[in-house]
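In this view, the complex is presented without one of its protein chains, the others remaining in place.
Our next item is chain A:
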Amino acid sequence: MRVVLAEDLFLLRDGLVRMLEAFGFTIVAAVEDGAELERALLEHRPDVAIVDVRLPPTFTDEGIRAALRVRERVPRLPILVLSQYVEQIYASELLADGSGAIGYLLKERVTDSAQFVEAVRRIAEGGTVMDPEVIAKLLRRHRTDDPIAELTPREREVLSLMAEGRSNSAISKHLVITERAVAKHTANIFMKLDLPVSDDDNRRVRAVLAYLDRDRGADTPLPRPVARGEPARRTGGRRP
């Protein structure tokens, strides 16, 4: 499997190259900045690209922007974005085109090489992989009046793993339960959350993420209150 790697820190780049090669991947290019990444992706058309978010020259979100630009020209080019931190906004942007073959993981996930390599393979095959941290953040913000609250702890676990992009068999292995039990849980989840049932992992991830990410109560907008009263406190400096 041919890989293009973009990571500006030498130590990490070197480590990733060695790890991936040990697992039988071929590194066709290991680049250091956004412009090089774009060129390498268009030239090599790899089976999967592994991209650090922060790259020179801007050291902001160069990696994501370069990756998304390339995907506009080469749809469904599999890309795994690595980051020191995960943000909902980046996750939504990466998922926006809805075509799968996308991953978004915390950098530290590379320390579990077996799982990491498994994630890279899934993305290369067109799957979607989301970091558990993204899912955890999405789950955390839901309040008690949400249908999510009706899920059993086991169902919540299954939901998280589904949102990370795992298939039923992967979930059954992870939780050490039978695949039939997983299927039962997923059916329950989809019923409780009123989601369309789907066996396609990609579509399933998107449905679950969209559910978690949806604008809660957009159907019944809250009236915006009108301010009244004097400032209880107004302090600070003088305008020049």
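Before moving on, here are some points about what is shown:
In the analysis below, a residue touches a chain if its C-beta (ideal position, glycine included) is under 8 Å from a C-beta of that chain, and two chains touch if they have at least 3 such contacts; residues count from 1.
In this section, contacts and distances are computed from a predicted model.
A chain of the complex is left out here; the name its UniProt entry carries, from "histidine kinase", "Zinc/manganese transport system ATP-binding protein", "Spore germination protein KA" or "Sulfite reductase 1", is "histidine kinase".
Among A:R121, A:K137 or A:R156, the one in contact with the hidden chain is A:K137. For the chain missing from the display, the contacting residue among A:D33, A:E87, A:E118 or A:E157 is A:E87, taking the whole complex into account.
From the set A:T60, A:T152 or A:T178, the residue in touch with the chain omitted from the display is A:T60, counting the whole complex.
The chain not shown here is touched by just one of A:L11, A:V176 or A:A227, and that residue is A:A227.
What chain A contributes to its contact with the hidden chain is residues 53-54, 60-61, 84-85, 87-89, 108, 111-112, 137, 140-143, 213, 215-217, 222-240.
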